[in-house]
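Removed: one protein chain of the complex. Kept in place: all other protein chains.
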Amino acid sequence: MANTFGRLFRLTTFGESHGEAIGGIIDGVPSGIALDLEAIQRELDRRKPGQSAIVTQRKEADEVRFLSGIFEGRTTGMPIGFSIANTNAKSHDYDHNTQAYRPSHADYTYDKKYGIRDHRGGGRSSARETANWVVGGAVAKQVLKAIQINAFVSSVGEIFIDKPYQALDFSKTETNAVRCPDAATAEKMEAYIKEIRKQGDTVGGTVTCVLQNVPVGWGEPVFDKLHAALGHAMLSINAAHGFEYGSGFCGAKMKGSAHNDLFNPDGTTQSNLSGGIQGGISNGMDIYFRVAFKPVATIMQTQPTIDSDGNTTEIQGKGRHDPCVVPRAVPIVEAMAAMVLADFYLMNKIYN
Amino acid sequence: MANTFGRLFRLTTFGESHGEAIGGIIDGVPSGIALDLEAIQRELDRRKPGQSAIVTQRKEADEVRFLSGIFEGRTTGMPIGFSIANTNAKSHDYDHNTQAYRPSHADYTYDKKYGIRDHRGGGRSSARETANWVVGGAVAKQVLKAIQINAFVSSVGEIFIDKPYQALDFSKTETNAVRCPDAATAEKMEAYIKEIRKQGDTVGGTVTCVLQNVPVGWGEPVFDKLHAALGHAMLSINAAHGFEYGSGFCGAKMKGSAHNDLFNPDGTTQSNLSGGIQGGISNGMDIYFRVAFKPVATIMQTQPTIDSDGNTTEIQGKGRHDPCVVPRAVPIVEAMAAMVLADFYLMNKIYN
Amino acid sequence: MANTFGRLFRLTTFGESHGEAIGGIIDGVPSGIALDLEAIQRELDRRKPGQSAIVTQRKEADEVRFLSGIFEGRTTGMPIGFSIANTNAKSHDYDHNTQAYRPSHADYTYDKKYGIRDHRGGGRSSARETANWVVGGAVAKQVLKAIQINAFVSSVGEIFIDKPYQALDFSKTETNAVRCPDAATAEKMEAYIKEIRKQGDTVGGTVTCVLQNVPVGWGEPVFDKLHAALGHAMLSINAAHGFEYGSGFCGAKMKGSAHNDLFNPDGTTQSNLSGGIQGGISNGMDIYFRVAFKPVATIMQTQPTIDSDGNTTEIQGKGRHDPCVVPRAVPIVEAMAAMVLADFYLMNKIYN
Partner (left out) sequence: MANTFGRLFRLTTFGESHGEAIGGIIDGVPSGIALDLEAIQRELDRRKPGQSAIVTQRKEADEVRFLSGIFEGRTTGMPIGFSIANTNAKSHDYDHNTQAYRPSHADYTYDKKYGIRDHRGGGRSSARETANWVVGGAVAKQVLKAIQINAFVSSVGEIFIDKPYQALDFSKTETNAVRCPDAATAEKMEAYIKEIRKQGDTVGGTVTCVLQNVPVGWGEPVFDKLHAALGHAMLSINAAHGFEYGSGFCGAKMKGSAHNDLFNPDGTTQSNLSGGIQGGISNGMDIYFRVAFKPVATIMQTQPTIDSDGNTTEIQGKGRHDPCVVPRAVPIVEAMAAMVLADFYLMNKIYN
């Protein structure tokens, strides 16, 4: 339901951006799995604010503290409780939001739905919640040791990588602030984001993710298709406006004779426009998908808006916000993908 | 789970394309709702094969039979059981599939996952299953009487409607075989589909859907965002390869200053790039989204493939298949959207 | 939820006692299991009305018809849809109930909850629904071939079997109409039920159930304790008013020194007051529990009551009802136990 993600590998979360702490409970992890806690913290560090010049300069330690479910370095099969303190919640940055609704934010819909709103921040609609997901995903990655999960920024505004993912070296993704594995494109993207920030503006982008070594047979044929679960997961990320896998929207323009993936004798396919999923079930080929993120709604320019009484007013972002969300979305995309895969991995232990 | 859709408004289905019947159970419908059973059958008729020259010529009566949950024309609050007989399963059309895997179909993944496969058809991966969804959606539509749900074909191959949806008259959608409300574009699409069929080929396309009159406040802020639920629903439809809402993939190229939807004093917005959803919650504006469908995998041309023993062989589609899936996808998109909305409508009765 | 039972082995049902058919969908059955359909029908025959002199004389063929999920005698991993026609719904037997509320029945609560009631019978509160459960349970039994599930009538009114279950021969349970494996007690029970029926009255009783060969490790330690799931299942059966396992209510009078089950070196225990479950998890010993059933509410005597307008009136049962529910409850108890076990069996494939 609302604050729980997954069927068998389940993450349940709590926490507001400006409360004491956020955290969660990871349930369904099998017992006896050795957990590298530092690797989990490293994933969190990839997501955290203040890590480079092109992201928000808020400083959050984002240190995860595990409270249960781990004994002598191994999972016990019991729920893994964790918390992350909110150490740097500058509530006064948000005072001006007390009444004015930020355009294209969740302020208005929240107020109408719940009738009560912690005006100190975005509440549960804040992207801070995604730190919890990164913890869940980092645990999931360790459950899925044989599987490679690599996300990267594939476009920022109109700038995009003009190569298939097979031509990229994923080990380069973390070598630049944009998280784009193609050095030349990364440079252009970084320059563009800096320019955008100077304008007090923001820009959208896309993240591509490739899942390799997923065995044949994950996913179910009707309502739990693997790509539908991935789509749900990706569209849960703040600012996501689109999802496509395999041939995606381009495939809608193609003919079947060109689109069909012909088999090799070993069951692999010559092309992979299916994106590694046929009939909702993995076929052993690479799974790849792309997520579209709209530009961050909080801009540093003055915008007209209304307050909760319907009076017209003005608003100008003053907090420490990202000019472009996609670099920090990369570890989140990976985390959500990892949790989806861990869930199907467990389900598959029953039915395969 | 696998064969159940929804949290509160729930459809659970069964049935293979070539068994005796398909059917389902709709659970969670409040009591006392007057049901127009003919309207439900009309929705099924929109989906059924053989209704026009550009879709498959299989003939299925597709008559839904309600077995429970309705008394004197009203829902009783009890589960609504229904079945649809498979009257025209020509199993011999599929005999050639006994061993050969159809490229880009679910044959291979099914065999590997379940180790048993009813070679007479696609089993649960057949689009016949979607007839069950149309019944569920038709009931959902009647639960949601004040809401308008209009889907239509927005592109076939490279041909697309070059107008915003606001310029279209949805009452024209059913006036042509393609289900495109723009007459000139519809004509081009129809001609193109006929040409494709002559080539023994198939082509992809997109369906756009507009949801009007959805109240403010539907959707939840974290894992049950309204657009994530819609995305999951749409990506569950056979051949769907992509989903975008509001500004979608185009939004990923935009700047925040251009993308933000500024408020009118009444809480409506001047633009609607948010697609009627902010922070996962409906804001009262039109909700619109687009679904990409790949070309149908079964083509009438000879293709090399392999059989279940890994021998190379050839295959040629002989059944009665659609050259383009999108005209028949229109009522399915509407049905899935209706079920998602009905689910959030019920959830909202608790929390609003 | 309301009409679905189970987490992984899931039965979803529909149907009223006086509609066209009842039925259900069994989801989560692994593929490749050989199903003996006649064995399933035999379980239904054990439950059906009219099978002996001491149960209701309604005649229902209760023939189950499988619609999907089975191919060449084996499960396909797909949902198993089934229906059972209502062939002998004598609605006029119930005409007198149109307005009068039957005491201790669900008529009053139904009317208040749903505002609409099919006065031709008990609707979903009718025990006819349990025929669906017997189908689900019969499939579950075949998933659990190594496990013995034996229920029997352990008391009727004040008459009870004065022996531990270990002294009973379960193969005798079906040799008498009462389904009591102890011949002498069965005779007394049968005579008593006949006498009660002559009085136009009804009587309660208990069913005991023994589960043998359940491996160590089924059940989860917190909210899915094996005995809690069994309790939920048993209390779902019509007229059930109590559940106890192992030492049960007697155990509440005992001291720990007498109650503790001491271990043998092989991990078995010398006594088994734990009822085969410790900390919610099976320990490999016999699991046994007892279910209390109140007397059937419909009696053939005249009772004062009220109608839906609050007027006082009289009512007298005229339909064909059971004087004692426990003989027919035996296969239902077994069916529910089998479904609970099948669910934990599947869950255990993940975590063990």
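Going in written order, the chains are labelled A, B and C, and every chain counts its residues from 1.
One rule holds for everything that comes next: a residue touches a chain if its C-beta (ideal position, glycine included) is under 8 Å from a C-beta of that chain, and two chains touch if they have at least 3 such contacts.
All values derive from a computational prediction rather than experimental measurement.
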Query raised in the report: What are the shown chains that the omitted chain is in contact with?
Result: A, B, C
Query - Which of C:21, C:84, C:149 or C:281 contacts the chain that the document leaves out - result: C:281
Requested in this report: Can you list, in ascending order, the chain A residues touching the missing chain?
Outcome: 1-4, 8, 10, 12-16, 19-25, 27-28, 31-32, 67-69, 71, 74-81, 83, 113-118, 123-124
Query raised in the report: In the complete complex, which positions of chain B touch the hidden chain?
Result: 8, 30-31, 77-78, 221, 346-347, 349-351
Report summary line: Across the whole complex, the chain not displayed is touched by chain C residues 1-5, 7, 13, 101, 103-106, 108-110, 112-114, 122-125, 129, 155, 157-158, 196, 199, 201-206, 216-217, 219-225, 227-229, 231-232, 235-236, 241-249, 251-257, 259-267, 269, 273-275, 278-283, 292-299, 301, 303-306, 310-312, 351-352
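Please note the rule applied: only the chains that are shown with their structure count from here on.
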Report summary line: Comparing which residue numbers chain B and chain C contribute to their contact, where sharing over half means same and under half means different, the two sides are same
Requested in this report: Please report how many Å separate the Cα centroid of chain B from that of chain C, as a whole number.
Outcome: 40
Query raised in the report: Where in chain A do residues touch two or more other chains at once?
Result: 221, 351
